[in-house]
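Okay, so here's the structure we're looking at.
Missing here: one protein chain of the complex. Every other protein chain is in place.
Letters A and B mark the chains as written, and numbering starts fresh at 1 in each.
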Amino acid sequence: MNRIVKKLLSNTTSLIGLILLFVFVIIAVFAPIIAPPLFSDPYQIPRMSWDTEPQPPGFPLSDDMIFIYESMGEPIIRDKAIFGTAQGGYDIFYGLIWGTRTAFRIGIVTVVFSMLIGVILGSIAAYFGGWLDELLMRITDIFLSIPFLVAAMVLTTILGRGLDKVMIALVFFGWMGYARVIRGSILCAKEDVYVMAARALGVKDYSIIVRHLLPNTIFPVMVQASMNIGSMVITAAALSFLGVGAPLGYADWGQMVSFARNWIIGSPGHAGEYWYAVFFPAVFIVLFVLSWNLVGDTLRDIMDPRLRGEL
Amino acid sequence: MVNDNKTKILQVKDLKTYFFTENGIVKAVDGVDFEIYQGETLGLVGESGCGKSVTAFSIVKLLDYPGKTVGGQVFFRGEDLLKKNEKQMRQIRGKEISLIFQEPMTSLNPVFTIGFQITEALKVHYKISKPKAQEKAVQLLKKVDIPIPEQRINEYPHQLSGGMRQRAMIAMALACDPVLLIADEPTTSLDVTIQAQILELMKTLLKEFNSSLIMITHDLGVIAEIADRIAVMYAGKIVEYTDTRSIFYNPLHPYTYGLLTSIPRLDMDIEKLDSIPGLVPDPLHFPEGCKFHPRCPFATAKCRKEEPVLKEVENKHLVRCWHFEKVKEEAKKIAFTGRLAVSE
Partner (left out) sequence: MLSYIIRRILILPLILLGVTFLIFCLFSLLSPMERLATYINDPSVLKNPQSAQRLIDKYHLDEPFPSGYVHWLKSLLRFDFGWSPTANQPVWEAIMQRLPATMELVLYSIIPVILVGIWLGVISAVHHNDILDQFIRVTAIIGWSLPTFIFGLLILFIFYGMLGWLPPGRLSTWAQYIVYAEEGFKNYTYFITIDSLLNGRLDIFWDALKHLIGPIITLSYISWAYLLRITRSSMLETLRKDYIRTARSKGVDEKTVIHQHARKNAMIPVVTVAGMMIIRMLGGVVITETVFTYPGLGFWAASSAQQLDYGSIIGFALLFAFLMVVGNLIVDVSYALIDPRVRLE
């Protein structure tokens, strides 16, 4: 484990990844200080005005809004939208800062749960083999027969809007890769002498799997998991972009991009007028995904030296 | 030498092949001389990494990057191969000089049939029709004692056993009646019984084709069966070079002596098998003086400073050692006759 940490720190690309990741962690942790919430639900993006079209960076809080806050008796903490506002007057800066928390939540929760399901099913299939293995693997095949994004879209549509629904859909269709990887490595490790010995001694199946097999086979799965966090966040954002993910006004990067969709071209004669509406959300998503990919890629290189230096 | 009256097929003179790696220059082959006559078999013996395979690949100019032959001459039927370009070399490879490799599993292409791989050399070097080539492939497979060759030519390498695969490799190498065969550890990956069969087959075929052979191996037992003469290599150089009989009866180099004492023998009551102490030296940092001195029981201060030259010390017996007399005396104490008695 020490060796891995050293490798991660000595490799330039993974170091960049780790630094980026660290910055995002800081943003997520200190979100209430960086962008103090205005409502009891901090994930609800405050609106700076009722404007339909996006407003440029530095746009001040509109008089309508000041009036509303005053009549509600709320103090006005911020009076400028640093990154401008999205369609509907939503504050982009606020949405991105709190969206960092959303991204971490989606990435980590979905990956942990799908990994858990995958590891349990995969190790059961590999360890017991026979018809159980056959059955579980055919089920895996069937789950893999629907394109991931399409499957997640269908399930989210059926379950209804909301971040929790998105996460359920991502976990439900996201465990198969882990099951296959863990099954493969356990099938190899199963034949090892120490497992044979444990079996011969009459150690219980459960503790052979948990004590002997998993510690020796879990690492490739962890690498895959770290690389999947990025793609889970992308898929969740894509669902929001398609309008079936987070509810309207929820601090979610995908939704911020979705807000920008109709304004990307600009108005006649002013091409790219609303660049800020897509630029800032895009930077956040890309850097977040990049940071996980850089770390994951290095982890994979450490695991599989054959690929090292190839790219 | 013994075959002075025969035609000289190959003469290697002061061959030097270096690998230019990131960490420095590896002198894999550093001044090697030997020659082979028609129908004769030369054994090239040494531990892995001593440069024996690199010597072979230098002859046919099939070195892997970053290897490069930097000096010497390789006369094949009077012409220097090192002066030939890639196109001229291609006409020689597979036709006049062909190779047999160590791992028949990985050395045969898994996605082509045995028949295709055998006839390929024929198609490359002669204008030959497909049915003619097929027919020839069947004949060749018959020659190497593969049963039902008509069926085998349509099979893939993974459908054959290890021994069968090596037979197919040999058939492939013999396709164009080569003058010289180079076999790189052809029996190492096989079972002992199969090893013996393959060696027997090679001996028969060599006689039939009147081809010469360079047999590369780390196994003195194998070499005793097949070679006429033996060159023992250590750290990129030949350390002893003479006929097979002398190597076994009268070793003069401590390294050869060490190799011989590490052969398990049934006929002698030796308490423990001596293996040569120490490790093959790091090719980037060869020791000064004689390269064998850190592992040599006979080493003196002189060995540590000056490197000996390869010189003829007895009749047609070349050795690279300051203290070959001491080795001779020591070796006499244990007569290495048993080994040869087995094979003769």
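Basically, a contact is a pair of C-beta atoms (placed from the backbone, for glycine too) under 8 Å apart; a residue touches a chain by one contact, two chains touch by 3 or more.
As the structure is a prediction and not an experimental result, all values here were calculated from the model.
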| item | value |
| --- | --- |
| Option from B:125, B:203, B:218 or B:317 whose C-beta touches the chain left out | B:125 |
| Among A:34, A:146 or A:203, the residue in touch with the chain that has been omitted | A:146 |
| Interface residues of chain A (partner: the chain not displayed) | 138-139, 141-143, 145-151, 153-159, 230, 234, 237-238, 241-244, 254, 257, 260-261, 264-266, 271-272, 275, 278, 282, 285-286, 289-290, 293, 306-307, 310-311 |
| Where the missing chain touches chain B, by residue | 60, 62, 64, 86, 90-95, 98-99, 101, 103, 106-112, 117, 120-121, 124-125, 156, 158-159, 169, 172 |
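Here, only the chains that are shown with their structure count from here on.
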| item | value |
| --- | --- |
| Mean-CA-position distance for chain B and chain A (Å) | 58 |
